[in-house]
Structure formats: C-alpha cells, structure tokens
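Quick one: this structure, given as structure tokens, is what I'll be asking you about.
Missing here: one protein chain of the complex. Every other protein chain is in place.
The chains carry the letters A, B and C, assigned in the order they are written, with residues numbered from 1 in each.
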Amino acid sequence: MSNTIFDWKKDRSMFPEPDKDGKPVVELDSQKYIKVWQGPNHPGVTGNMALELTISGDEVMEAKTHVGYLHRGFEKLFERRRYMQCFPTSIRMCVPEPDINEYNLSRGTELLSGIEVPEMAGWLRMIALEMARLQVLLRTVPGQGGTIGLGLPAQWGLYYRELILDRFEELTGGRIYHMYILPGGVRGLLPDGFKKRLEDNLVKIEAFMKEVDRVVYSNAVFKKRTKGIGVVPPEWIDQYGATGPVARAAGYKRDVRKDYPYLYYDRLDFDYNVEHESDVFARFHVRRKDVDTTIDLLRQIMAKMPEKGELRAETPNVLHWKIPRGETLVRCESSRGEYLFYMVADGSIYPRRINLRGPSYTHGVVLLEKLLVNANISDVSSIMVSLATCPPEIER
Amino acid sequence: MSEKKDIPEDMFLAPENRKHTVTGPDGEVIHVDPLNDYFCQDLPKVEAPYKGVLEKFLNWARAESLWVLAYGTGCGSIELPPLFSPRFDAYRFGVMMRPTPRQSGVLIISGYLAVKTLKRAIRSYEQMQNPKYVIALGSCTINGGMYFDSYNTINRLDHYLPVDVYIAGCMPRPEAILAGFNKLKERIKSGNAEGANHYAENLEWYKANQKKIIKDWNMPTYNW
Amino acid sequence: MNEIIEHIKKRFPVYEIGEGPNGVILMSVEASRLVPMLTSLKTNHGYSILVILSTVDWLEDCKFQLTYIVNNPEEKRDLGIRVFIQREDAEMESIHTLWEHAATFQREIKEMFGINFPGSPGVDDQFLLEGWDNKPPMRRDFDTKKYAEETFFPRPGRETNDPAAYMKQKLYPDE
Partner (left out) sequence: MSLKDIFSPFTAWGKAFEKPVTIKDPIAERPGADRYRGFHKNDISTCIGCGTCETICENEAIDLVPVEGIETKDGDSGLRPRVDYGRCCWCALCVDVCTTGSLSLTNTYTWVEEDPEAYRFTPGVDEKPWDKEEKGWKKPEPGYEFYNLNRVTMEHLEPEERDDTFIEMVKGFSKEQAEKEADRCVECGICTATCPAHMGIPEYIKAIRNDDLEEGLRILYDTNPLPEICGRICTHKCETVCTLGHRGEALSIRWLKRYIADQNPSEKYKKILNSEFIEKNGKKVAIIGSGPSGLSTAHYLALMGYECTIFEKLSKAGGMMRFGIPEYRLPYDQIDKDISYIESLGVKIKYNTQVGVDITLDELGKKYDAVFAGTGLHMGRSTRIEGTDHKNVYQAIDLLRKITLGEEVPLTEHIVVIGGGNVAMDITRSLARLQKQKYGKVGIITTSLETEDKMPADREEVIETREEGAVVNPGWAPQYIEIENDKIKGLHVAQCYSLFDEEGKFNPQCNLDNLQFFEGNMVVESIGQGMDLSYLTEDLKHDLEIDRRGRIKVNEYFQSGIPWLFIGGDIIQGPDVIHGIANGHKAARGIDEFLFEEKKDTPKP
C-alpha cells in the first residue's frame, strides 16, 4: 500500500487549498481550476453517463457523476405490467448482461408464489448466466487495455464475444436480449450439438486469453499505467457496499455464488478469485481470473447437467398470475458484483414494487467520485472501466 | 451575433451560462456572456443542393464516407462496437466512428431517448456539419417501443429530429444496421436525404416540440 | 440469528417480524427508533453493509414504506427493517452518517417519491430527471401512461377491438 493516491496527494496536489476547517475550497473563478465534462458523449466513459470533473493541471480535484441519461422509469413501468410481462421489460435494465435481470425477476416471482423450478431448467439457467458473464468479461477484460490506448485486444475481444453471442442466438433466439429465463423455467433445451460448439468456442477463448496475457497483462505500459492507480482502501468496501471484483481485489472473499448459493452452484467446484492490491491492476487481474473460472464452470455445468428434463414448472395462468402479499430479496452474482432485486407483491396480478440495486449504484456514484479525486485525468476512464460502471443499472 | 431575442431569459440558464464577471489570477476583471461568446446565434439556413452532375458526384462522395458520431444514446449502442469490430468491419463500407459531432455526418439514435439525452442528442445534431443524416434504431424511435408509457422517454423521434432511415428490431443486429447504412447510401445518392434542410425549414415546429419536453431549456435556441 | 432478534426485541419496539421466502428476516419499527437500531446493528452485530434502501408506496393506506436491508457479511445474513411513514409531507431521518452511499439512495427517493431526508448531502439535487415539474413520478397516484400520451406524441392511427365486444356488435347487436 505504498504507492497509493494518499501518498501522491502530498507531492502532487497543490490544490485545492484547505480553508480554516481543513475543507478543500474549489473556487472556479479563481482561474486555477477548469471544469471539464467527460461524457455523456465521450468514448472514455462507460455508456451514456457524464463525469463533471474539476481539474487543476492534469489532476482531478473534484468529480461528480451525472446519471439519468438512460432513465426509463422501469420501476414505474412494472406497476403497470403483469408478472410475466415484467420479464421482457426487466432485462433492459442492464444492457451488457441482461440475463441476471431475467434470473432475478424469475427467481423472485417464483419465491413469492412458491414455485420450484425443474432441475433441468435450473442447469440451463446456469449455462445462460455463465455464458452471459463470459461475454461481458470478454468485453471488459481486454477493454481495460483499451482505456489506456491498447485498443487492439479490445477489438479481438469483441470477436470472441461474438462467438458466445452466436451460441446465445442458437440457445435463446436472441443475440443481446436473450429473454431465456422466465418465471417458471426456461424457454428451450440445448440445441443438438450445442455442447460441442460451445466447447470449441471455449478452447478458442482460452487461447485468446493467453494472448491477452501477453499483450495486456504482462505489458510494461499497462502495468505502469494501472498499478497503484485507483486504489480502493479495504475499509471502504463495506462502508460503500462495494461488491464483486472490486471487493475481491481488496482481499475480501465476496462472491454471491459461494456465499448465498443459488441454483446448483453449490454442486460446482470453484474458488474465490482474490487479490490484495485493490488497484486497477488488481481488479483487472481478478476479472482475468474470473474468465478462467467461468470457462471452467461452463465445462463443469455441461458435464454435470442432466440430458433431459422439464423446461418449465407448472405455473398459474400467466395472463392472471396473482401473487399473495409478500416481500423478498433476490440476489445473484453478475460480472460486476452482487446484483439484487427487492420485490414486493401486494396480492394483485401486478407487482407492487421491484427495486433493483446493482453494483454500479455505489461503484458508479459514490465510489467513483471518491476515487477520481487526485487522479490523473488520463486515468479517469481506466478507473471507471475498472469499476465496471453500468449506467442503465444505476438509473433504470 | 447580436440577435438577443433568441437568447432565453436569464433565469432558465444554467449558472455557468449566465452573464458573470471573472477575476483572473493577475487581478484582471473579465466580463463573460457565455451565450454570446461561446455560441453562434445564427439560425440554420436552407442550403439548396447543387444542380446536375456535381450534386450527383457530391452525393456519391457523401454516401461513401459516412462518419458516425460515437454517441451511444440508448441500449442499441451495445451493437455498435461489434459493427466496428473485425467480424463485421463497417470501415470497409465507408462507415466510421468519430468521437465528436464536428467531425461526423451521421447521428445514430440507438433506441430510446430519455428526455435528458434528447437534449444532448439535439445539441449534438445541431453541432454537426451539413449535410447530416439521422439513423434511428429500434422500435423505440418509431413509436415508443417498450417504453411507450414511460414518463421519461420520447415516443417518436421524427418530432424532434429529421430521421432518414429507420431500422426495425430490438435491438437491430449489426447486419441489420449495415443494411440500414446501405439504405441511407441509396437515399443520399438519390438526393432525398435532405434532413438538415428539412430541419432548417421547419425549425419552429421542431423547436416547439423539443421545448415542450425539455422543460429547463437552459441553452441557446440553436446550438451551433 | 435468533439471539440477535431476541436482543433487538428487548431493546427496540419491533413488530411484524417474519421471514421472507428467501431467508431474509423482515421486521417493522417506529420511524423514530430506526437510526439507533441501525447504529446498534452496524456497530454491535456486524451488519456492516447497507444493501438497499427502498420505498414502497401504499397509496391505499396513505403510507410510505421504507425498507432498509442490511447485511452481515460474516454470518451471511440479511435483515430487513421496515419503517412506515405518513404520505403527507413525508420526511425521514437521513442515515448518510452511517453509510455514505445512503445519500445516493436518499437523493433518488427524494426525487422519485418526494420523501425528504433533511441533511442528506445533495438530496435536493436532481439525480435522474432534468427539469421535472410534475408529481414525483414513482408515486402511485402519478399515471405514467397518461403523462406519456399527453407529452410524447404517440403515433396516431392505432385502434383495437375487444373480441367479445366485436362479436356482439357483429352477431347480436341488439341483445
């Protein structure tokens, strides 16, 4: 923990000057500071969100996140939709990884109405969830290099992600919005030869990850630009509710799949991927290891899943699926961390409230604002991508 | 530069856009009037196309170099990176991403537009150079899509910006977007893609629609 | 787990204790006792993570329900605490001193439901909306469809028929 921003602060920051109480004062009219907007239309921010940066020289003095550019009022729309109708709507809440929404909504609906999903459907759900995780990681892992100018692996990664999307298209009928996991079960068995094709893709992806290791992971420039940058002090993890790779990179063993086992993850053999440096590099490293874990999990699932089985449990008629009054909390592990739904049913055919709390809700607002202070302006997008902020999940 | 009547009233302006004075580190006092100093106050003009072969040649040139503003306004933007990745490689069709509006000629509205983004999309569009084109992706731009009843997303894009091509899908796949570019090329070559002129001609109507939704209009009427 | 519940029961007037379908324990408490209770849970019982701060609008009862769910990462347990407050001029004590990111939740709730959290940093700033001049949109008495139809120019020319009504009109109009 020697090379953290706290050490930098002393020798780099001349501004802002503290006032009598020790609080920093940022006075724009003093001409010592410039206000720079990064986003919403900027290649360096993740998605359609904006950072209002007050900079002095090349150093960020103050950062403020602006979200709401993608606000669609999902939680309001759910009040007008039946439980089954919520499912296609819900998945748009996180665009890169929609399956976690499908899963959480379906699981919540099932929990509230007391339905157990057939075993086969459970395993198919796991396949979809892990494939979704893999395709996101194939964007973010090489994409982390993209934030500091190593754009080539990011382009390659998009191709390998396409391979997984092809499998998704085959399995679910959709490329991005899979709409596969629905209340009661799933919407299709594995097509013939699917396992073999997926295995071929996994082999290719493994080879590709070796290349990422050579080109990004052990790249002198990358190391120089990411080690010691954007350090999240471990005591912030619980304080700010940080989860997923951010928490794991700080040395915490946090993984919903192991802590609160859902589906059949307790039957699979895998471990927490933990690092301790808690900087951008450590988070990258955790994600890099997550790719291997995910590939391994996919292989385990394919080996352990049953050959045949029911697709969907018997549910009430979906046109008037009434759920008795109750509340529940559903969580699953997304590629970015704990993804959580709080659902309240009021005994009608419409949900009373479905509230989403994704990891970005804190990563992208409070944590990002904190981390950017005293960061170099060229590291902003690197830090942001390492936190994997996903605006649609903040603003819904 | 002096048409004051277009400037909205001071009270609606964002603090940084209001007239104010700044004292520099050396003690110099500077008066700033951001709207007059930073924005052009001229309203857009209709630019009549050239006649004959010249216009045809220009249209061919325009059609073959479509520079897209890399602004992911909605969920459809998830399919734009694959479009520019090795597999689909839109560059070979003359389609190319640019980071700023000043360099781009095509604005892709990728799906739904929240009111807050609409404001930015309008500014981006107005800052783009003529001739400029708009491609609308997905159901949301046609009739609201799955957010038709949301309080924060627009229903039809053609009320706010002149749209050249609509691509169906939710989301349209990269292949469909490429087909959309082909259609746009045809449209440009046939000389029908006069969206910018249409916008200039009907500016009042467009502005009225825009201002109906954007309640805190804290910028100049036309952001050029 | 039961010891904690017993402990809480002794110290705080909790009611409606029940276990949700996913093992989360939910209980209700008076609004005035919430902050002491959360402080106690955080400092003495290891409930160190604020998972979610959510609001439910019970329009028919004229009440807002605020749900604070806290998590104990060691025991891997969730505890949900419900607080019911009046819908009129709704106001609630801020918990940003306990968890800094609660300010984000509170800012959103202020904007979406109109519940005020005095003292919460930036609570009056616009969070997701821009220039909103209507009722807070997540309140149940705000009709989003009506608002959208009035504001956003839905494409005209759509009409639909109810099969039963249409058949009546076609086959037996007078009966």
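Everything that follows uses one rule, which is that contacts are C-beta pairs under 8 Å (C-beta built on N, C-alpha and C of every residue); 3 or more make two chains touch, one makes a residue touch a chain.
All of these numbers come straight from a predicted model, not from anything done at the bench.
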Answer for the absent chain's shown contacts is A, B, C
With the full complex in mind, choose from A:Asn41, A:Asn201, A:Asn219 or A:Asn273 the residue touching the hidden chain.
A:Asn219
Residue by residue, what part of subunit A touches the chain that was omitted?
81-82, 84-89, 150, 152-153, 156, 159, 166, 169-174, 177, 179, 185, 187-189, 191, 211, 214-216, 218-221, 223-224, 310-312, 314-320, 322
Can you list, in ascending order, the subunit C residues touching the missing chain?
155, 157-168, 170-172, 174-175
In subunit B, positions touching the absent partner:
86-89, 92, 136, 139, 142-146, 148-149, 156, 158, 163-170, 172-176, 178-180, 182-183, 187, 192
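One rule holds in what follows: only the chains that are shown with their structure count from here on.
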Chain whose averaged C-alpha position falls nearest the assembly-wide average:
A
If you tally the C-beta contacts for B-C and for A-C, which one comes out higher?
A-C
At what distance in angstrom does the C-alpha mean of subunit B lie from that of subunit A?
30
Separation of subunit B from subunit C, taking each centre as the mean of its C-alpha atoms, in whole Å:
37
Go ahead and note the Å separation of the Cα centroids belonging to subunit A and subunit C.
23
Shared interface positions of subunit C, touching two or more other chains:
128-130, 137, 142, 144-145
Can you list the subunit B residues in contact with two or more other chains?
116, 149-153
Going by the contact rule at the top, pick out the subunit A residues touching subunit B in the complex.
29-32, 35, 40-43, 47-48, 68-73, 76-77, 80, 88-89, 92, 95-96, 139, 155-156, 158-159, 161-162, 165, 175-177, 392
Of subunit C, residues touching subunit A in the complex
20-22, 24, 26, 48-52, 54-57, 65, 67, 69, 73, 76, 78, 80, 99-101, 103-104, 112, 126-130, 137-138, 140, 142, 144-145
Residues on subunit B engaged by subunit A in the complex (per definition of touch)
16, 22-25, 69-75, 77-79, 81-82, 85-87, 99, 101, 112, 114, 116-117, 120, 124, 146-147, 149-153, 170-171, 173
